[in-house]
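Beneath this line is the structure, given in structure tokens, with notes to follow.
With one protein chain removed, the remaining protein chains of the complex are shown where they sit.
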Amino acid sequence: MTDITSLTLTQTLAALKDKKLSKEELNKAYLERIKKLNPSLNAFLFVNEDSGEIPVAIKDLISVKDMPMTCGSKILENYIPPYNATVIDRLASQGVSFCGKTNLDEFAMGSSGENSAYGPAKNPWNLVKVPGGSSSGSAVAVAADMAVFALGTDTGGSIRQPASLCGVVGLKPSYGRVSRYGAQAMASSLDQIGPITKSVADARLVLEWISGGGGHDSNCHAKPFVTLSETKGIYSSASPQNDRMLKEIKVGVPKEYFGKGLDSEVEKVIRDAIKKLGDLGAEIVEVALPHTEYAVAAYYIIMASEVSANLARYDGIRFGKNRDQFGDEAKRRIMLGTFSLSSGYYDAYFTKAARVRTLIKKDFDIAFEKCDVIVGPVSPTVAWNLGGKINDPLTMYLSDAYTIPGSLTGIPGLSVPCGFADGMPVGLQILGKHMDEETVLNVGEIYENVTDWKDKKPNMSS
Amino acid sequence: MNKVYETVIGIEVHVELNTKTKMFCRCSADYFGKKPNTHTCPVCLGIPGALPYINEEAIKKCMRIGLALNCSVNEQSYFERKNYFYPDLAKGYQISQLVKPLNINGQLEVEDESGVTSMIRINRVHQEEDTGKLTHVGSETLIDFNRSGVPLVEIVTEPDFHSSAQVKDYAKKLQQIFRYLGVSNADMERGDMRLEANVSVRPVGQKELPPYRVELKNINSFRFMQAAIEYEIKRQIWVLERGETLTQETRGWNETKKETYLQRSKEEAHDYRYFPEPDLPELKIDTLQLRELLRKQLPELPAQKVKRFFDEYGLNKAQIAMMADSKEMAEFFEEAVKVGSKYKVESIKVANFIINKKVNIEDINPEQLIKDIVNQNTGMISDEKELEKVVKEVIDENSKAVEDFKAGKEVALQVIIGSVMKKTKGKAEIKKVKEILEGVLKS
């Protein structure tokens, strides 16, 4: 069998089942590709040559027992987790093995991958461009076919944005859908683990595998995600029912996601994608998310406050090095968060941000009375040049303006490839109601099936 | 008592709950005397990625304490992170409660040395977690995290105490309540129960609280705490009378020198940066339903018991104090009174017998106790050992009769029994004497 590594997860499972492919061949093909491409892409920080099942890449802040974990930081250079994250146990029980740990912005703090203490991962579509972040290595690994799929984490867009910039599918599940146990926390009230995959069908399957509580994450709903039986299978082929299904769907378009700062080429691609949804029978409705302008500010206060406490466990005693080994962005956020929580500023910063969070959440509640999903761009621009924003933290923060509101609200968000601008991939963001991944995935999968974006691959031969 | 100055004291009590597992993980909470770092997991070690999960039993026990102290239950309660750095604090924050503790606004009646009672207001009873344990060896500090995360309940009073005797009574009453409720061993020496006193003095007549307070900490017995407070009151008055000012500080107790000593002066107040713990959804409590449920499970508490023992049994204060000291003692006493009523033994007599004979309730059951009391009343010797002693004496004194008996002369036995009866002035049961005698002679 040729081109093993370009198969999606569902295709790989079928090939294994039909004995067109053995697990040995599968792992050999991926390992060869990792060895060939990783020196230029820097997607993996650790490669496990003993992977024997379906080879999957794991963002290097999710604990895999006895496999080194750095969180992209110098501080954890020699750390080896003594336990498995819940999602790791789940995947292992589904016949998955872990081919490596992927590069990331230090402690998931960044939107470009450049905050990694181990050098940035590179965008496979253009090696001088950033892959996005913070799940940069996971998105690169999937885009360059170095893993069947990958797990990332998303706090303010860290799955959706690199997926968009690398031209792959990325799903941030609803807050409470997937157990966070075992993933180093960045901002506990926002973090979710989710899949980065080669197709929407893959994301759906992986979500079924990893969702549901394991008795360790108190915020995780006990019941796993299961695709409704009546819709199962409908979307994996160009079934005539697709048309009927989208006809019942109202797609909300918020004007706040098409304002200042959105690149005009990106906007054109997104508008085309929305038109396509309309062509497929969906009703396109305008919705308002009036507090969007405050989202980044509220997010940075809340996120940084939680960061300041979540990174307090690093004292160099039980694991890791001393606190002076934190990188620049980690220190900046610890400082911002500590300040926001400190006496005299707590109400004006932390509490104020938490109140604004309520307003943003209410925006979505009201909007979802008029529609089933909300669509728009994932990122205001395509991937930018490495080094382009690194000295301006605030500009970097603003590049997450479209993913952050959904994070604050805890709703699911999917990034689906929907075209190219300036030769670089663009992702369509599909946001849904809390715990309604079903509809989000349905819309994404129908769109994906009638377009051929997912078949476009970066040219890695040169 | 000083007439110019008045003492103002507030008390914080920490008590470790006796749950099987820790507050936020399922490691065994039975850490005492175990090998270091053998009762730990990612959660209580603060390892990257670990998350807390509330122990339901601890929440119930905390609420029972709240209920026993006449608190209101907060319908909405949540945990917060209290941020500070210390090597025994694994996560760099302690999960505690500030804004919405489980229980608020309680009260407990205390007595001073002359028996005058007053009501102490309880500000809050909240749930938190213990830290690891530090041992200092030379210039190094050893850390054991077995205790890290053990459920800890904190009980904070308003500054309502005015004497060390009230504080001692309060602490003893709390300890008794914890044991009655079965929520903690409340052993001071083992550190199950820890007291902190915030002591200050102000001129008599002043309404406002003093602008400082001295925190007395790490004192592991009621007696030492009382002594430390006494010392501190004298020291503070002495400082004020010299025209100097007192500042916020933490002091410990030196038992050898019998004085308090400075542990830490607080130049600036701590900034703990409390904020709601994002890893734990809030608790919503149906207070009515819960109160009903917990009240059913709540045993009769010491104060109620004292009142009932007075009303029902007519005991005096000293007798009640002994009979209601522990739940076990109270149960024994009441059972004995019940048995006693069949033999017309009054409850006061039961109490006095237990107190005077220093009866150990683990060695005797209520029926036997009543038998002993009845026999004592009729003057009969009921104690077998005592009787045996007399029998042996008689045997030693009547070697002839013994030989006769052993030679087959049955009558000789009557002689010996007669001697025993004579010696006990007729207060021995003949049947019993005969039994003992036969036993001894045949052996």
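Some points to look at:
Residue numbering begins at 1 within each chain, and the chains themselves are lettered A and B in the order written.
Assume contacts are C-beta pairs under 8 Å (C-beta built on N, C-alpha and C of every residue); 3 or more make two chains touch, one makes a residue touch a chain.
Just so we're on the same page, contacts and distances are computed from a predicted model.
Matching "ATP-binding cassette domain-containing protein", "TIGR02186 family protein", "Membrane protein" or "Aspartyl/glutamyl-tRNA(Asn/Gln) amidotransferase subunit C" against the UniProt entry of the left-out chain gives the name "Aspartyl/glutamyl-tRNA(Asn/Gln) amidotransferase subunit C". Judged over the whole assembly, touch between the missing chain and the shown ones holds for A, B. Here the missing chain is touched by one residue of B:5, B:53, B:170 or B:333, and it is B:53.
Residue-wise, the contact with the chain that is not shown comes from A:316, picked out of A:52, A:95, A:119 or A:316. Interface note for the absent chain: among B:66, B:106, B:278 or B:340, the touching residue is B:278. When the omitted chain is restored, the residue from B:72, B:118, B:135 or B:316 that touches it is B:135. Summarising the interface, chain B meets the missing chain with residues 19-21, 26-28, 35-42, 45, 47, 53-59, 78, 85-87, 92, 134-136, 138-145, 264, 271, 273, 276, 278, 280-284. Although one chain is hidden here, its contacts on chain A can still be listed: residues 78-80, 82-83, 175-176, 189, 215, 218-221, 291, 293-294, 296-298, 300-301, 308, 312, 315-324, 326, 331-332, 334-336, 338-339, 342, 348-349, 351-359, 361, 393-394, 397, 408-410, 434-435.
What we mean here is this: only the chains that are shown with their structure count from here on.
Once the centre of each chain is set as its mean CA position, chain A and chain B turn out to be 55 Å apart. Chain B makes touch with chain A in their complex at residues 41-42, 45-54, 81, 83, 85, 87, 90-93, 143, 145, 269, 271, 273-275, 278-281.
Touching chain B in their complex are the following residues of chain A: 61-63, 69, 71, 76, 79, 81-83, 85, 180-185, 187-189, 215-219, 305-306, 308-309, 311-315, 317-319, 338, 341-343, 346, 350.
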